[in-house]
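Here it is, the structure, as structure tokens.
A single protein chain has been omitted from the complex, and every remaining protein chain is retained in its original position.
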Amino acid sequence: MNQTIRRLPHARIEADSTVEFFFDGRRYTGKKGDSLASALLANGVGVVGRSFKLHRPRGILGCGTEEPNALVQLESGEYTEPNVRATLIPLYPGLVAKGQNAWPSVRFDLLGAVGLCKRLLPASFYYKTFMWPNWRSWEWLVRRIAGLGTAPQAADAERYVKQNIHADVVVVGAGRSGLEAALEAARDPAKRVLLIDSQEEPGGRLLGSPVPEERSWLANALSEVAQRDNITLLCRTTVNGYYDNNVLAALERRSNHLGPRSGNAFRECFWRVFAGRVILATGAIERPLVFPNNDRPGIMLASAVREYTHRYGLTLAREIVFYTNNDSAWQVALELHRVGVKVDAIIDIRGAVDSALVEGARDAGINHYLGTRVINTKGRSGIRRLKIQRAPADGDPSVQSVESLPCELLAISGGWTPTLHLYSQSGGKLQYRESDACLIPDCNNQNISVVGRAAGEFRGELNLQCQWLTPDVPPENQWVDFQYDVTAADIQLAARENFVSVEHVKRYTTNGMSVDQGKTSNVNGLGILALATDREIPAVGTTRFRPPFHPTTIGAYAGIELGALYKPVHLLPAHKAHLTCGASFDDYGSWQRPVCYPKPGEAEAAAIAREAVAVREAVGLLDYSPLGKLEVVGPDARAFLDRVYINNMVSLKHGAARYGLMLNEAGIVIDDGVVVCLAEDHFLLHTTSGGAAVIHRHLDEWLQCEWTDLQVVVNNCTTQWATMMLSGPKARDVLQQLDCDIDLSRESFGHMQYREGHLLGQRCRILRASFTGEVSFEVSVPARYGQSLWKILMQRGANMGITPFGIEALMLLRTEKGYLHIGADTDGNTMPQDLGWGGAIARKAGDFIGSRSLSLPVGLDADRLQFTGLELLDPKGQTISGAHILSADERTTNGYVTSAVHSPNLNRTVALGIVAGAAQRQGEEVTVFYDGLRQRARLVSPCAYDPEGNALNG
Amino acid sequence: MEKYSAFGLLRHALSGHRRWPQVWRSAELKPNYDAVVIGGGGHGLATAYYLAKEHGITNVAVLEKGWLGGGNTGRNTAVSRSNYFYPESTRFFEHSLKRFETMGRDLNYNIMFTQGGVLSLAFSRHEMEIFRRWATAIQVQGVDCRVMGREEVSEAVPLLNMSPHARYRVYGGFMQQRGGISRHDAVAWAYARAASSLGVDIIQNCEVTGLNISDGAVRGVQTTLGTIRTSKLAMAVAGHSSVVAGMAGIKLPIVSQCLQAMVSEPIKPCFDHVVMSPQVHCYVSQSDRGELVIGGGADTHPSYGQRGNLPTTESVLNAVTEMYPAFSRLKLMRQWGGIVDITPDASPIVSKTPVNGFYISAGWGTGGYKAIPAGGETLAYTMAHDRAHPLVEPFSLARFAQGRLVDESAAAGVAH
Amino acid sequence: MDELIEETVLAGASVQRKTLQVVELAAFGLVRLQACDRTERGLAVLSEQLGLTLPGPGLVLDSQEGAWFWTAPGEWLVAVTAGAEEQSLSALRSRLGSEGVACSIVTDSHVVLEISGVAAREVLARGSTVDFHPVNFPTGKCLLTQFAGLPVLLATLPGRDTFILFADRSVGQYLIEWFKSASSDC
Partner (left out) sequence: MIRIECPWCGLRSESEFTCGGQSHIVRPENPAEVSDEIWAEYLYQRENPRGLHRERWRHTYGCRQWFNVIRDTVTHEILAVYHMTDSAPEVSGGRE
């Protein structure tokens, strides 16, 4: 059936428009202003989904975020989105949606067969079976039957953005109460008011009102809002999270109403709202009544019927029957009649109903059955007939009569549930109001207030008569959670098995755990549990609501910070120059640094080896800029550093450099580097590359929190300088070609010395330290000249075979030399005595950070892992960082290989490690184990290359 | 205790499921118990069960201030694994993992333990070296674990971002195939059912307000339901250890922090393993119900607020979107927080205390769930013999004064 | 003869949108001043030596050296004319005397961006949680905050709705990419 229903004149849609869309492969048309749900209804599509567990056919129950049934898979490929409420999708041209959790289709679903063994599948049946032979043999099946939509396989083609906003007053919900509150607050022109509404347009329930006065009130209110320039109105924006200190998270749908490929830069905007005061005008959600087979397509909330009729102008069915326990549904029925939609009957549980309503119904020619219950419904893909039963008059069963009514649409109302998810998230407590059988705000700590229906202020009394489930008929087919197939019987079973805490029942029956998070099922479940356990509802308690109020796009939480923007990346001053030299880059502590400079077609390992050899035989050039540089200045600088390093800093002479080792208070080695004395009150600390910020924080903490009397400041100048390391026998020759006012000769500028001067007319700092074992000059110039310096050195060094080298070659070279690399050759237990610094500590007079911890029992253990070299007995043998040293019985670990390279200069494997008691075991043979392979090795001095250090002093 | 089985289910179906017995007895609080366990979470219930089953101590009460399983047991991401670095840790958690493997049959309750494998991803050369060191440590201890290269990883996790230009490039990882996920509520309920049937009294909505201690020994417990006399008292109150220990005048090396977890809407199966990305603080698995279960790092400030916090949620989901670009259009359905006890070495404390008869199980950090069976078993043993179970000797309260920390992250550079 | 050639951080890279523009400013030389004695007395002495009332948090002071930005207790960033760092440094040193104050040239460690356009405040509010509403962040003010995950100093130029952002030079490229992406609807 593809002919669409004629729309009522007062509808808020463009009657003469035609919007084409597709559902389950069929082509339909709707109107501009339709939601997918209203368009489907207009096309007479009854079954739009299948339930989670039993695959029962499901129709549209509601008209908004509360919808538990109409979940569809929207679009396809990189634009597909599972589990979308049809009620929340504005119809756009060419929309493509599919029913979910069904095969082949929701109209005819073979998995519906599961429903036949319903009796075998009560709540949590799975805990009681699938144990033989074991869970694994069943699990695959269960997993496949469970789940709803399908996950996208391709990356999201659209982008998201995050926006922070501050406001004095934030009003959530632009229905009548919300608009009133916002306008009230905006009277004070100094106040910034933010009004947020989740629908396509503001107005809330007024959008579904046929009453002319209400419609004009809305129009006026909206124009006033538009005029106030201290009110910001955000539509299509759902507040999903309410966090501490009045911070709200909201999601704005920017292009979902246009569909994919809308050309919008951002699909959704994630708002972080910082509110002074929050006013919740979030309205209320209607509750279904619980009765046998209340889950058939064609059974709809009365509030939804109202919306579809007046907002979308639909005449939903020929035979419309209402079933209620309160007055609100009567109003809806009469409103329908007023716009010319025929209502056949109103069935009301209550024996007596306000006479005005009864007369209204009589005048409208609507049959009404008071004191009457629906005890069953019939129909295959949709409801066709009702079975109703008049309640026995004062317990006299004889007078009860059962009738059957034709019914194409059953509009139900079991009362209203104020929407207090955000209130609860904010830490607010709820209280139960007997008269309306609903939970309302109680008390709250944050600056928040609740108005309108959300506060339980229902315009006009409901005169509700509570009925949590239908008595005297089987509970097995009385549905509570339509999506997860939870029935009254399931909740009773839970109680029977002693799951009487509301949280237990939720978890045991899964009531309210479906994607709607129980918006229509929680309170009914609560009531049924109260009955089953013979308690009052306050005694049962409620479950705490958790964010998000409505499921929220995961990508929106990420915003734009993905890919290259995922985490800030630091670039070297000479980054481009490295590219031109053919560098391959990698992330080293968030710095993009050259790994090596492979020649065309050259493998990484080969390039690294070539670079390492070049440094030993001629000269290499390394961009060393990320090496941490901290300047410590002040009258107490020297005293401070003496407490920071285990090494003696009291005797450090002006212009001299000294190696320093830094511990944390637990005695663990955290950093090392060369310390230079620039002046009596001025020191330059070098930290491990990328470690400057961490060490800066470490020093600041001690200065600000512990030694507040010390007059010392720390200046992180790491990126002020571009540092180029020239290393190799020809390093000096290269540098001497450049115009420099520092005497670079071996005699006057020795190892571990530091000079300042001018290079090519610019200020420069040169440090002679070495991490390669070769003569090295670490030349620093202001960063703006870094790239230029690199290029010049490459040019002038060309005739001496200068070779750019990367981090990996540097690591290879320092491993050959047995130079310690903190973090690689140490772990979180390493103390200085494990690195051969025991003597220095013993000699040091004063206290320093971590010193006391070194003498805790653990520090004195004989089997501490200590730094050592490892020489494989088999000269051709290879090993890898991560291999272990086994104990004699090979049952436990005795240490591990921390650095291992194939040395091109020694043409064998060179390895470093930390091994139990290594210092006392030099020369001993041990077993190295990796990936099932055992090798013999000898514990030797870490320094494998040039132990005499001739190269260094060359 | 009625045996659960498919046949039983069928039989009860005929009677409309109206004859199912209580899963655990509703017990009245007695004035006297041989042993009392504070905390009705997985650890507390398991402890009571093993006291009764292994040590014949059946006059036992479990006191739960809320509803049983309502603490971290019901709030975590239900991962079990034993891929630890130090032998002390591996030995303990491997024992626990074995218990998980047979729990369904042992307790006749299907906890749905799915051993899809736990895969940890490395994002740099250095991390890969650490992982090799880590994986080898596990192999040396005879536990299953294998290092995987980039290609293997990409096959195992087809939805993973394998771009060579990714901000954090995947270098590889290592997998413990026997690791996996189970249904956390089921574990608590299974132990409650088993313990209750052995005579243990499970008392819910009973908060401990004070401890009766004299001459350095436990005499009893004051609760909101009255005072109980007992000489053996254990606490297994993850998240609130400092508070309860404080009642005994004991200060702990513990900081309580909020750890968040979250789930997406349910989708059809698309994710087979538990995949951890320590470098970017996110781990992901998919539950039997189809939800993606997502966890991350704990908030860095002390917290007893059992609720989600926006900045953490954002950073975790930012990582998820970066790692799995296809999940961007899925929707987050529910987010919550649990309070975890963090010790200086992130290893637990299962120990006697300076107070005779008072035993603590605390400091499980983010790894408490996987420890439930072994944690209960060893605490029960420690109570019964007033002597630490061999498996928990390294996890004594006294280790800190000796500096003998068991710091997994120190060796592996990765928290658990 | 070799000569070191000066290069800017972004080498001309910029963001040009209808409602937002981001360009690198090379017009400044930057000097950092740090007082070792951060007590009130110490700072009073400092002000006296300099002959200025040094600005407190959020405030900008215009002196003949240039603009002074408070960056921490007892610490200021002084923006001088590009190239004039050396003079300013020696000028300051001479007034201060060597003891107890650290003066360093930090021009090269910074990248300075100018952000302008009607969308400027909106886009800034995508990178930081501070309130950029003119009421809270009027022109002539400055603040330190976390922006796009980085520590930055933001300042507004007196009179104009234009923003100056100071960040570490190594993240200059990242920031430009960030602005490109964040402003794709501008």
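Each chain carries a letter (A, B and C) given by its place in the written order, and its residues are counted from 1.
We take it that contacts are C-beta pairs under 8 Å (C-beta built on N, C-alpha and C of every residue); 3 or more make two chains touch, one makes a residue touch a chain.
Since the model is a prediction, treat every value here as computed from it, not as a measurement.
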Touch partners, limited to displayed chains, of the chain removed from view: A, B, C
Option from A:Glu403, A:Asp472, A:Asp847 or A:Glu925 whose C-beta touches the chain left out: A:Asp847
Absent-chain contact - pick from A:Glu457, A:Asp472, A:Glu665 or A:Glu890: A:Glu665
Candidate in contact with the missing chain, chosen from B:Pro253, B:Pro266 or B:Gly357: B:Pro253
For chain C, the residues touching the chain missing from this view: 57-58, 71-73, 129-130, 143-146, 150-151
Residues of chain B (touch criterion as defined above) contacting the omitted chain: 240, 242-243, 251-256, 300-305, 309-311, 344, 400-403
Touch residues of chain A, complete complex, unshown partner: 243-245, 247, 274, 427, 445, 665-666, 697, 700-701, 704-706, 708, 847, 851-853, 856-857
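In this text, only the chains that are shown with their structure count from here on.
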Pair of chains joined by more contacts [C-beta pairs], A-B or A-C: A-B
Interchain centroid distance [CA atoms averaged], chain B/chain C, Å: 49
Interchain centroid distance [CA atoms averaged], chain A/chain C, Å: 33
Centre distance in Å when chain A and chain B are each reduced to the mean of their C-alpha atoms: 22
Residues of chain A engaged with two or more neighbouring chains: 272, 559, 561, 564-565, 567, 569
Where chain B touches two or more other chains, by residue: none
For the chain A and chain C complex, residues of the former touching the latter: 159, 161-166, 192, 264-266, 272, 274, 559-561, 564-565, 567-573, 575-576, 591, 631, 633-636, 681-682, 711-713, 715, 717-722, 738-739, 759-762, 781-789, 792, 795-796
Chain A-facing residues of chain C, complex: 1-8, 11, 32, 34-37, 74-75, 99-100, 102, 104-109, 122, 125-126, 128-129, 131, 133, 136, 148-150, 168-174, 177-178, 181-182, 184-185
Complex contact set, residues of chain A against chain B: 52, 79-83, 119-120, 122, 125-132, 134-136, 139, 142-144, 146-156, 160, 241, 243-244, 247, 249, 272, 425, 474, 476, 489, 493, 496-499, 501, 503-504, 507-508, 510, 515, 517, 546-548, 551-555, 557-559, 561-567, 569, 586-588, 666-668, 823-824, 827-829, 853, 856-859, 880-884, 886, 891-893, 896, 929-931
